[in-house]
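Can you read through this structure? Questions will come right after.
In this view, the complex is presented without one of its protein chains, the others remaining in place.
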Amino acid sequence: MPDNDKLKIAVYTCYCGGNISDVVDCEKVAKAMGSQPDVVVSRTDMSLCSDAGQSQIEQDIRELGVNRVVIGSCAPTLHEVTFRNALIRAGLNPYLYQHVGLREQDSWVHSNDHAGATRKAMHLMKAGIAKARLLHPLEPIRLQAEKQALVIGGGVAGLRAALDIAQQGLRVVLVEKSPFVGGRMAQLEAVFPTHENARDLLRGLIKKVVNHPGIKIYTQAEVMGVAGYVGNYCAQVIQHSRGVTEENAEALLSACQQEVPDEFNYGLTRRKTIYRPYPGCYPPLPAVDWDNYQGEPISLNGGEPIVLEDVPTSVDVNVGAIVVATGFDPYEPRQGEYGYGELKEVVTLPQLIRHLALSKANHALEWNGHPVRDVAFIHCVGSREIEGVDEPHEDGRINNYCSRVCCTATLHTTEELRQHFPGLNIYDLYQDIRTYGRGHEDYYRDALLGGVRFVRYHGEEHPQVTAASAGDTHPVLIRVKDSLTYNEELEIPVDLVVLAVGMQPRQIDKLVNMLKVSRGTDRFLLEVHPKLRPVETAVNGVVLAGTAQGPMNIQESLSAASAAAAKVVALLGRGRVELQPFVAAVDAEKCNGTGACVEICEYEGAIAVQTFTENGKEVKRAVVTPANCSGCGACVAVCPNHAINVQGWTLSQYEAMVDAIASDIPNMAEVA
Amino acid sequence: MATQQATPSRGEILKRLREQHAETFARTQALLKEQKRIEQVICSAIRETAKTVPQIAEEVGMPAPEVLWYVASFKKYGMLVEKGMCGDYPLYQKVEKK
Amino acid sequence: MPDIAQSPQPKILVLATLAGGYAGADSTGQSHLDYPANTYVLPVMCPVMFPPEFFVRAFERGIDGIIIMYSGTDSPYKVEADGTAKLINRTYQLMKERGIDIRRLRLAAICTVCVKPFLKEVNQMAELLKGIGFVKNELASRNASAQGAPA
Amino acid sequence: MKDLKVDALVVGGGIAGMQAALDLGDQGFQVALVEREPSIGGKMITLSKVFPTLDCCSCITTPKMSAVAHHPNIKLLTYCEVESIQENEKGFAVATVQKPRYVDEATCTGCRLCEYACPITVPSSFDRGLGSYRAIRVPFSTAVPQIAVLDMDNCILCGKCEKACPVDAVVLSQQPEPFTIHATAIILATGFELNELGAKKEYGAAKLPNVIDPLMMERFLSPTGPYGRVLRPGDGMEPTTIAYVQCAGSRDKTLGIEYCSRVCCMYAIKQAMLISGALPMAEITIYYMDIRTFGKGYEQFYQNAKAMGVEFVRGKVASIHEDEKHNPIVKMELTEEGRIIERTHDLVVLSLGMIPAVSSSGFGLVPASDGFISVPAPNASPTVTERPGIFVTGTAGGPMDIVDSIVTAGSAASEASAYIRSKTMIAESQSEVAYA
Partner (left out) sequence: MSRVDPTFLHEIKEYGAVGIEQCFNCGNCTAICPLASDDYPFPRNVIRRIQIGQRDVLRTQLDPWLCYYCGECSATCPKGAEPGETMMAARRWMTARYDWTGLSHKLYTSTTWAIGALIVGALIVLGLAWLLHGPLVTDQVQLNTFAPVEMIHLGDLILAGILSFFLLSGLFRMFVFHFREGGKWKLPPLSVFVTEAWQLVYHTLTQQRFSKCEGRRRWISHLILVFGYGSMFVLIVLFLTWFQTDNIYPIYHPQRWVGYLAALAIIYGASDALLSRIQKKHEMHHYSQLSDWLFPILLILLAVSGLLISAFRYMGLPLATYYIYVAHLVVMMMLYICIGPMGKWAHLLYRPFAVYFQVVKEKAREQSNVTAGALSSAD
């Protein structure tokens, strides 16, 4: 047992390429740590996570017989695993390692107090050493993993992720909330930069997904609960009835009288409560919109009126990983924002796209029955909002992010307009044209060439949209300070105003709580690290695909979905997963089976008191089932005998760390 | 290497390399000479007092960008050190070999 | 013996959950926002593991203020929200018994990106400690008065 | 003798190539990663810090480099050049050449004694010519593998390195060694080059010493950079007024490059922030036409830079000349005011755009109009090229930042693995038929 060995601690203070050493005097820290008891070597390094740095650690373990390693560097989320792997390579148990965050929690937050930061680094490192003395070797919990994944969301990202996972021989359950798959992409027409029809593209993808034997699709379904952990999640899926059958579908469809605004066309048209959103949708069978159909009787061919009923069914699916592909909602402008909701000539870009699709046969663009000769697009509606300038939304948030796709989408739409309605005058009110992607700049060029007039406003001074006075040539006037015309104020008379609305995350609070994933300040789902692990969440086994994570266009959603699929396959492909060993462990010598731990534990099957026969005597003792233990430690606080602890996070380790922080460093006077 | 019949002697290898790189060879040899000369003049310029790059450049009559390149190189290989600032310019001084 | 003169400022210990406060502290670092350097953040999985005695012990060892930054109801642990609240109440009881100003212990829900709330908590505690001073002095005067007071 | 058979070959060991190799290797496929430089790491390893998190770049890159080098399923082949790709019924036969390092890979320990002994100092390509290394050297401090390489073009065969090497790793008899990699699928991650500093003649035609490219600035900002601090290369002055000229190599018809290089806005803002950190007195101006901070967290990053005092001035810089002290002078119209200004700065950074590093025709592909590898169906398969079995990731398929490169690497790995699996299944079923 290494416990019995003499402690040999190696301490490393990383410069982090200057990130730490610019503020913290790493050399002094290293020197002070070198004189701590049990420390056999204390080094600094420019970049410890580099191959050379890691080799140094390995070398010290091999050559100096180091059996505990303490590293002060960046946040543990970044490189704890990296360094544990270095220990493994050197033949040391990876849990004999203590990570100290000196960057995010020291050098980066005390840049004005170098002495204070150095002193703090010493205390934190000392605490790290104190904990390291009390570390024990641990083994990860190895479990069988379900070779099945759950994909939540049947939009383009979800479909693509499902297909990519299934193509690697894993099974997939795809859950879509609405009765039809395809998501937001189905509402588009031609897509940039190839001008292909969105639904044609989608149809190709859906066909592959549907025909793949490894994919099971649930539409009108929702994930109601998730239990378990990576490799062994159990998700409860509730599926609503479709309400119609192959036989009666068409008859019901034509007999249904009740109409509601059609969300597929963003409320521009109405549809029946038994519906099919567009021809060629999947599944082709119409569905009942249970939110709006409240049991109104429908009479079929003049027969007896029948009442349709929703009988939800519940399915439990066991999956090893979960792909969240819940997508986005277009920003809904506030009442009166640029005249939206007040002037009938103000629409959103998604609405216009639907309007164009519905009225393509027409030779002239019409809105509300009036011909449109002049149309203005306003960018950044619901995006790039500025604190102190823009009014916060109902929940107090400010959409200060860029929605990434609206610039190209707007310019692409102006191209569609110019092609169909050559005489149209188009104005484009922007802050910065962000046609960043491959081929996107061409849309800007073509819009210019096609005579679109660009007017540049500042986010601090939005354009004003007002109704024109009676007798004016146009119904709506836009007043805008144009920075391209030396900040002179211009008046633009138009027949139609189109708001290029941004993307917002969908309302998925329930799911977020269920999965325990985090959201960023923009309220989109948060990845672990944008570069190291861009599609993974902090929850092991839960990955992100598409616009649930942030604004993306179709191409980017597809890439993200495929990348997410690659992670899932890498995770589950071998059929087993490893879990961190940070679970409760009972000290057999101290435990006398009081059961206080069992009483407080909220996790089913995590802990139980069992009776053993030892030396002819019956003893009661608590026993932990590691796979079910969350490691919360509720049992630790209540054990009267201090007989239970969370492995790797023990109470005595905390006490040692507290003591180290409370005490002083011997030669610290040099620092101040 | 399996494809080679017999291991050539060191002399043969050097001869072959000299032939293969005949053009660069002459250039590099001239470069080495020039580098030695420049090393000497720059180092002697900053042996006694620390100087900035423009000061060295003026003293040794070389373009400043080139002087900076040498200074950076000498610094990398431990031949000189920074010794504070003179206005916006760092000062460099020769390190005497122990 | 620890020398007070070497520690110019009272020490603040932050017990921060990995899923909440600790990540929030990292976010603060990523935003490069300054706060007092006498703040020491230790990661915890879930604060319910600490018995009230742990906190009192920490104060007695010379930690002047403790902030528990947990994830509240957003926690990955079912017990965290209620359990921590109960724990705090019990600890306050114990602190009162030991004559420790209960303002030295605070509970705050900090999310992974709660940069501003994190700074607010830390700065508030720092301000408070400026006012009420070192815990050692407080304990010393209590001991003195306890000894001086009639039994 | 070195011939090998793998499931996938990844060409290019930059961040995209490394990530694609890791994603394939993690899924259990055998991967060969070929890099033409002596170390993997690509452009990313030369950067200082990365936006928008301002993480130290080597802290993100080196672990990936290390992971690639240690991965049981990845065969790392550095200093190798892909010569040609032949297609056969099993997949691809890729003719590759191992360039001579003149150092034995197996014995070299990377101790650098040879480098210290070498008398020839040459401009370091890692530091974009502004720093130096020796004719024999470990290419840079965090190189993977940590093996020396001898640059024969600058060698005089003095033999000092041979004498200095404690393990006799210098092997002058090495010759180019051709070998073949048999792979079912190929992922191209050949990356980008920066457009040339002298591309736009109005900007001084690379003749002004204090007009530099952004990768040079990355090196200055890096702690391992040539000067160890930010100095201007003209005369070693610590600059106080620094300007960024956006779209200096992109979005300009006169350069023949009309596309947006996508990363320049963010790297300019990032560098501005880093300079403000390194030189608190520095005044930084960014001359731009459109600020394109479109990624996650990017807009906030831009707003932070504004709040920090970085000046953003709208208008395209028309020309740059210099005064007698080699201070660059920038001439542009303040388009918001209609005034023409000439402003003198200590240092000007041209935000040059990306151009493809290699021609895709070498891989039997028709280059797209922008010169990068073409992707015929971006909205269906964003990493699939026109040639079945060949995939593209990262900046080989057009300008993109590190996050997007990493995501497309995952995507290319997914596409490639599906392809490999389908190919193998076909092969298996065929062999079954043959067996029957």
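Every chain is named by a letter (A, B, C and D) in the order it is written, and numbering of its residues begins at 1.
In this text, contacts are C-beta pairs under 8 Å (C-beta built on N, C-alpha and C of every residue); 3 or more make two chains touch, one makes a residue touch a chain.
Small disclaimer: the values here were computed from a predicted structure and weren't measured.
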Q: Just list which of the chains on display the missing one touches.
A: A, D
Q: For the chain that's not shown, point to the residue among D:Pro166, D:Gly309, D:Gly338 or D:Pro376 touching it.
A: D:Gly338
Q.
Out of A:Gly225, A:Gly341, A:Pro392 or A:Gly451, which residue would touch the omitted chain in the full complex?
A. A:Gly451
Q. Can you list where subunit D touches the absent chain?
A. 202, 247, 251-254, 289, 315-319, 331-335, 338-340
Q: Would you write out the residues of subunit A that touch the absent chain, in ascending order?
A: 374, 425, 427, 433, 444-445, 448-451, 453-456, 479, 482, 484-485, 488-493
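Convention: only the chains that are shown with their structure count from here on.
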Q) Between chain pairs B-D and A-C, which one is joined by a greater number of C-beta pairs in contact? A) A-C
(Q) I'd like to verify one number: the distance from the centre of subunit A to the centre of subunit B, where each centre is the average of its C-alpha atoms, in whole angstrom. (A) 52
Q. How far is the middle of subunit A from the middle of subunit C, if each middle is the mean of its Cα atoms, in Å?
A. 31
Q: Would you pick out the residues of subunit C that each touch at least 2 other chains?
A: 30, 32
Q.
Multi-chain contacts only, two chains or more: what residues does subunit A have there?
A. 111, 520-521
Q | Pairwise chain contacts under the document criterion | A | A-C, A-D, B-D, C-D
(Q) Taking the touch rule as given, give the residues of subunit D at its contact with subunit B in the complex, in rising order. (A) 1, 116, 119-121, 123, 130-132, 135, 152-157, 172-173, 175, 177, 209, 226-229, 231, 233-240, 326, 346
**Q.** subunit A to subunit C touching residues, read off their complex
**A.** 75-77, 101, 103-106, 108-113, 116-117, 119-120, 123-124, 127, 513, 516, 518-521, 526, 538-539, 582, 600, 602-603, 630-634, 636-638, 646, 649, 651, 654-655, 657-659, 661-664, 668-669, 672
Q) Can you list the residues on subunit D that touch subunit A in the complex? A) 23, 26-28, 48-50, 52-53, 55-60, 62-63, 65-66, 69-70, 110, 141-142, 144-146, 222-224, 251, 258-260, 262, 277, 290-300, 303, 314, 335-338, 370, 372, 375, 377-383, 397-399, 402-404, 406-415, 417-418, 421-422
